[in-house]
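With one protein chain removed, the remaining protein chains of the complex are shown where they sit.
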Amino acid sequence: MKKRVLSALLSTAMVMGLLAGCGSSAADAPAADTSAGTEAAATTEAASDEGAAVAAGDEGSVFNIYCWNEEFKSRLTDHYPGYEEVDGTTGKIGDVTVKWNITPSKDNAYQNNLDEHLLTQADAAADDKIDLFLIEADYALKYVDTEYTMSLADLGITDEQLVNQYQYTKDVVTDSNGNLKGASWQGCPGVLIYRRDIAKEVFGTDDPAEVQKKVADWDTYKATAQEVKDAGYYMTSSVNDTYRTYSNNVTSKWVVDGKINIDDNIMKWVEDSKTMYDAGQIANTTELWSDDWSKGFFQDAKVFCYFGPAWFIDFSMAADTEGSVANAGGWAATEGPQGFFWGGTWICGATGTDNPSLVKDIMLKLTTDETIMTDIVKADNDFVNNKPAMAAMAADTNYKSAVLGGQNPLRMFCTGAESVDLSNQGAYDQGCNESFQNAMKNYFDGNATLDESLEIFYSSVEEKYPELSH
Amino acid sequence: MKQKAGRGNSKAVSYNKWGYIFLIPFFAVFIVFQFVPLVSTVYNSFFENYRSGLIQVGPNFIGLENYKTLFTNGELLTYTKNTLIMWVMGFIPQIIVSLLLASWFSDQRLRLKATSFFKTVIYLPNLIMASAFAMLFYTLFADGGPINLILMQLGILQEPFKFFSSIWGSRSLVALMNFLMWFGNTTILLMAGMMGIDPALFEAAEVDGATSTQVFWKITLPLLKPILLYVMITSLIGGLQMFDVPQILTNGKGEPVRSTMTLIMYLNNHLYSKNYGLGGALSVCLFIITAILSLIIFKVSGNDKKAR
Partner (left out) sequence: MEQNMNEKLDKGLNIKTRRLIAYIVLIFLTFLCLFWFYVLFINATRSNGELKKGFVPIPSTHLIENWKNLRAGILPVWQGMFNSLIVSTLCAVFSTYFSTMTAYAIHAYDFKLKKPIFTFILAIMMIPTQVTALGFVQLMTKMKMEDSLIPLIVPTIAAPVTFFYMKQYMESTLPLSIVEAARIDGSGELRTFNHIVLPLMKPAIAVQAIFTFVLNWNNYFIPALILHSDNKKTLPVLIAQLRSADFLKFDMGQVYIMIAFSIFPVIIVYLLLSKFIVQGVALGGVKG
């Protein structure tokens, strides 16, 4: 368990929690009620023999799903035909009993638990074998690049069936041999979210197209930061706000031939952030989700922009709270300097499953079926991983985001989703990204020189991955 | 109070077998649940044994290589120093306050009112989960949090003090949280020990005109010695194994500049890769350090003779 593992820290837990979901909801809908409400309707209506047909044949009678929260369960309950809920951790699809093994992600408990079970999967009784498990992008390759995850081709899913999914969601779960080994029902492309009032004051306009010109690439972004600063505002709340935007656009992997490799774009983040922080253009160096960071959501703060995906805009910016910028619809979205994504959950089939056809069917229904996915958009406000469905929504002039003052940002998200290039993802990403941001904080704060901070980064990574050197 | 007077030898033997019988539950449970993981800790320290993702590397016998790694990269020393610094920062105020409180509570002449209220209250912080406690610390000590606000309004600070970006700021917060969580615990231990002291002794001392200070040093402290020894030893062990508070408070990073990284946090970093080899070696080192320091305390307190 690395550092994050045993940490019981709020912000870590929050980040993990946040990563887990890529949903957005109408700001006023009490979250818990959404699933509870639709659940009953969905089950009665779906209790057809369709589900039973899938499970027929000589496949296993127990279907084990490993995950870290209730999200996937509510998706399955609400949208998978034939799923019936029995109690909190069991359900039924036809004759097959679905068993949910939910372990919180805090302190790495989820991965620790999953690892132990995957490693003993071969010796486990058929009913105890993991059939399906969920992963997040940061550590996807840790599982995908092993024989413990089934390739979609082996499950009988063809490339044509997946043609409507965004490419980056496939890159995340493609192993080093080019095999696709998972699928997601969500897309989480991100945009730059800025305050309209500050834009008007500083640039004289809050039109997204005009503001985009001010942040079109990192050089103009930096020039703009000085303008914003001169007007008495901060460009971003923390140096870490822009990290994903840089790290999603690297041209090399974190590890090359067993050696730790720092991509130029990552070093650019360090240089840019240091310059901007020292020039007083960035408010602080705290972690995302800390109090100091989220203060910028409110009117009386001086933060010009955040970087985030759809769920972030709709759900994280305190839209339901009096005095927040989101509450007044004071934000607007634009593409920003580079495309990036944030969050998302992927479904994987475990090698050795005794219910391969059910795994296949769940994947197909939830991640490729346009009708079901459109339902997910409508019921759960997710940004789904289906190009035609999202294109239709983007073209819909009735779709307006209240947080963004009536703007329909979906077109930007769609563009963003297309532009993310994750071909340089690797199995070490989660550990390296975390260690890097932590170590660089010392440099930004002036507690250490760049070289000293890099040393801290190296030793931290080598503790996590003893096989690496630098 | 010496052990059994000269009694029939055969009888003593028949009693003493009960010593073994009473030990059975402890050892049965110990062997079933803890022995295997424990022995493998030591065993593993001589092996290269870790996991890269889901791929197991080793175990390959490498002799003392793990120990060599630990001693040559110099980090062991740094983290031992960090651990001891933060322990001392928390422990010294803790033991002083605890002794002070315990002496006040037991002081007949001081006649404090509402002592049961105070005695009850001091342990309460320990009831809050450490992780929840840390959440509260964050909000309060945030750069723009209420503590900074108050300090600025009082004119003590000109601009916010970034507790979590400062070496001594972070260390102080760790020590403060440790202190808050554990001083009640220590006080309770000491008070429970004092309850065992025959009240007649205090009365006699009072009749003889001893001052409170004299009573404390001459009667309370010597009689408290076994419990005090317990407090010292367990605090030392707890201190050397300090983990959850700095782990939670620094989000597991031990930052800034790894100045709040303790030995067990360092160990914990290796467990991310299930590095039982290096982790085992570190555990053995930690055990040896603890054993030596404990032995010193036993010797200094002269308790080893009494430990029979």
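So that you can tell them apart, the chains are marked A and B in the order they are listed, and the count of residues begins at 1 in each.
By definition in this document, a contact is a pair of C-beta atoms (placed from the backbone, for glycine too) under 8 Å apart; a residue touches a chain by one contact, two chains touch by 3 or more.
Nothing here was measured: the structure is a model prediction, and the numbers come from that model.
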In the full assembly, spell out which visible chains the left-out chain is touching. A, B
Full-complex touch with the removed chain, picking from B:Leu110, B:Ala204 or B:Val300, is B:Leu110
Across B:Ile62, B:Ile85 or B:Leu140, the one contacting the chain not displayed is B:Leu140
Hidden partner interface residues of subunit A, rising order: 1, 6, 8, 10, 13-14, 16-18, 20-25, 30-36, 68-71, 87-89, 101-107, 109-110, 112-113, 116, 120, 291-292, 294-295, 297-298, 311, 315-316, 318-321, 323-324, 343, 380-381
I need the residue numbers on subunit B that touch the omitted chain, in ascending order. 1, 3-5, 12, 15-23, 25-27, 29-30, 33-34, 36-38, 40-41, 97, 100-101, 104, 109-112, 115-133, 136, 139-140, 142, 144-146, 180, 184-185, 188-189, 191-193, 195-198, 209, 211-212, 223-227, 229-230, 233-234, 237, 241, 243, 264, 267-268, 271, 274, 276, 279-280, 283, 286-287, 290-291, 294, 306-308
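We adopt the following convention: only the chains that are shown with their structure count from here on.
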Residue ranges of subunit A touching subunit B (in the complex, touch as defined): 1-12, 108, 115, 118-119, 142-143, 145-146, 148, 284-287, 290-292, 295, 427, 431, 438, 441-442, 445, 447-448, 452, 456, 459-460, 463-467
Given the complex, residues on subunit B that touch subunit A span 50-57, 73, 75, 129-131, 134-135, 138-139, 142-145, 162, 164-167, 243-244, 247-249, 251-258, 265-266, 268-273, 275, 278
